[in-house]
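All protein chains but one are shown in place.
Note that the chains take the letters A and B in the order they are written out, and that residue 1 is the start of every chain.
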Amino acid sequence: MARTEAIALPRERQGAAWWRTNATALLFMGPAMVLVLVFFLAPVVITFVMSFTDLATSTGLSNWQWIGSANYERMFRSQFWFTILGNTLVYVAIVLAFNVLVGLGVALLSLHVEPKAGGVFRALWLLPRISPSVVYALMWTWAAASPPFGMLNYIVAPFGLEPRFWLQSDPWLIVILINGFVGASFGMLILTSAIKAIPEDLFRAARVDGANALQIVRRITLPLVKWPILFVLVYQTMSLFASYEYILLTTNGGPGLYGTETWSLWAFHTALANYYGNLDFAYGAAMSAILVLLGLGISIVLLRVFRFGQLVAEPRVEVD
Amino acid sequence: MATVAERAPGSGRWPSLVPYVVLALGTLPIALLYAWLLYSSFFLRVEGFRPIGPFTLENWRFLWDPLSVPELRNRPPIIPLTINTFIFATVTSLVGVLISSMAGYAFSRLRFKGRRMMLGGVLLLHSFPSVTLLIALFVVLRTLGLYDKLAGVILVQTAFALPFGIWIMKGFFDNVPWDLEMSALVDGAGRLRTWWRIMLPLVKPGLLALTVLLFVEGWNQFLLPFVFMPSGSQQTLSTLVRGILGEGRFVDYGLLTAVGLYYIAPVLALFVFAQDQLMRIYAGGVKG
Partner (left out) sequence: MSKRTAPERTEVGYRLSRRRFLVTSGALVAAAACTTTPVRAPSGGVTEGTVKLTAWTIGPDAPSYYRRDNLISAAETLNKKLAGKPTVEIDATFESGGQWGDYLQKFTLAAEAKTSPDVILAGHENLAPWVGPSYIVPLDDLIAKYQSEGGIKDVIPTLWSAMKLKGKTYGVPQDTEARPMYYRKDLLAKMGWSKDKIDGLPEAVKKGEWAWPDFVATAKDAIAKGVVGPGKGWYSRPSKGADIYMFYYQNGGEMQDTATAKLVIVKDALLKHFQIHADAVRNDKIMTQSIYGMDAGKEWHPTVTDGKVLFYNAGSWTWKDWQATYKVPEQSLWDNVGFMLIPAAQRGGKPVTVSHPLAYAVTSNAKDKDLAFRLIANATTPELNSRHSVTSAHLAVLTTQKDDPTYKQDKFLLATQYMLDYTKFIPNHAKFGVYDDVLYRFLGAVEQGQSTPAQAVESAVKELQGQLGDELIVK
């Protein structure tokens, strides 16, 4: 996979206008650029602009007004923004740890056992990720239900734990589990292929030297998959900040006072889901804006730290 | 194929069982959840794993006698919904793969102004809070006249799939040795032709894997149809399942699991057949 330096081909034109030299790029990138412009960049701008208005169901799309920073003030006047921020940080941190550690664990273990068996385990771990979220959430809702229905109650009974309505008594546990089982599969896949790519000789040499499995993992495997691990970390951090679908479908941010509400869910609830029908678009947009800034900030830090530049080497064929 | 360690000759039986046990315990929750889904659709009521009543196909009657199911009586019939979901998934995956492979090729092979920045942007976009976009997208779709239309949701879904798709396709293109391409270019073939006739066939595994993955994502998509396509006739299966859950009405959990199983079945089938492709998809996108 090593790259050679760029090679100039005979057709390269010198000094022509940007759209000529980049015409090919434009052709290939065109459709993607249009879609991204319309469905990513435009909405981002609109969101920021909207957050300074009072656009809501009660104003409709024609009766709104500029209200400056009132939405932001209102947000920070709420007694809950801090809790929700805390929830978000805790959620991201714990689920991230679960994802990376379990993903790594499953990758290592499944490669340690018989290949066929390993394949079966990995396949099972991939199931949550490829299932429709509503169905997956349904399964967990049932498992976490109160007696006599909930499966969890039957499982913990032998350990002496009282049966309970898990979604209400231990919502965080359920939220972490449901997101973790989906998220871990991502790391598992990446790390599996990364580990598989390690040359066999390294392992043989180590075994000849008398190293046991644990030492091999620590000394050889882990250092060699440093990059994929870091990639998974960065990628999943960013994803987790933005995710809320499973929480929406199970605890819905409850119980009580924003027990499991994360920032993105808060924005969703405000702007798109009100029981009595008044959707507060602009207020939700303000919340989203904060989320974007938060996510961007963290992403940039992470990407800097893990030297993103190495992932973006120049292409090898330079022409037009 | 490298493994972490081979079983050393002469090592005792029980140490080699440990990884199996650990894996089995860890994977048990998943197995139980899906087993419940399967199980519960064939009984009228299930408590934990204990079925109440006999094995029955009652829950599945929505397939052949939908009018007898009260929860479904006032909803669009399930076959058109299935077709809707299928169209949605197929179109988004095909269009998504096409556009991703074009842009992925550009990132991999072309040098152009702003490439680095755009590549970084692609990665950032993928983690963009979708909730932010949902709110504003309503305005955009409304302006374009695409709100509450299948085409609108297809475009949004395709756009959302792009960051990931581009990144993956770029990875696959990166892995193709450039000799063939080089000789074609030297011989005077244009970029487009080269891409179409030479590069694409060479990344076919990537194309297929991405198609499958995008299809699955489209099939499973809940939030977008939920927010942007609320009209009854254009719903997808995911909104149907959530709709049945109801607001404290009597919920026929047998029916719900049957419908859920019906919904998840194609994905499971696809998974069984295209497992390798799906697993491989992630291999192309990361620099080792």
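Annotations for the structure displayed:
The definition used in the following text is that a contact is a pair of C-beta atoms (placed from the backbone, for glycine too) under 8 Å apart; a residue touches a chain by one contact, two chains touch by 3 or more.
Computed from a prediction, not measured in an experiment: that's the story for all the values here.
Among B:V22, B:L119, B:A189 or B:L268, only B:A189 touches the chain left out of the display. Here one chain is not drawn; of B:A103, B:A136 or B:I154, the residue touching it is B:I154. Chain B meets the missing chain through residues 70-71, 73-75, 84, 87-88, 90-91, 94-95, 98, 138, 142, 146-152, 154, 180, 184, 187-189, 193, 196-198, 200-202, 204-205, 208, 230-234, 243-244, 246-251, 253. Where chain A meets the omitted chain, the residues involved are 56-63, 74, 77-80, 145-146, 149, 164-165, 167-169, 254-258, 272-280.
In this section, only the chains that are shown with their structure count from here on.
Chain geometry summary: the mean Cα position of chain A and that of chain B are 15 Å apart. Across the complex, chain B meets chain A through its residues 1-6, 8, 19-20, 22-23, 26-27, 29-34, 36-37, 40, 46-49, 98-100, 102-103, 105-113, 116, 118-120, 123-140, 142, 155-156, 158-160, 162, 166, 174-175, 178, 181-182, 185-186, 191-192, 195, 216, 219-220, 222-223, 227, 237-238, 241-242, 245, 253, 256-257, 260-261, 263-264, 267-268, 271, 275, 278-280, 282-283, 286-288.
Against chain B, in their complex, chain A makes its touches with residues 1, 6-7, 9-11, 18, 21-22, 24-25, 27-33, 35-36, 38-40, 42-44, 46-47, 50, 61, 102, 105-106, 108-113, 115, 117, 121-128, 130-136, 138-140, 142-143, 148-151, 153-155, 177, 181, 186, 189-190, 192-200, 202-203, 207, 212-213, 216-217, 221, 227-228, 231, 235, 238-239, 241-242, 244-245, 249, 264-265, 267-268, 271-272, 281, 284-285, 288-289, 291-292, 295-296, 299, 303, 308, 310-312, 314-320.
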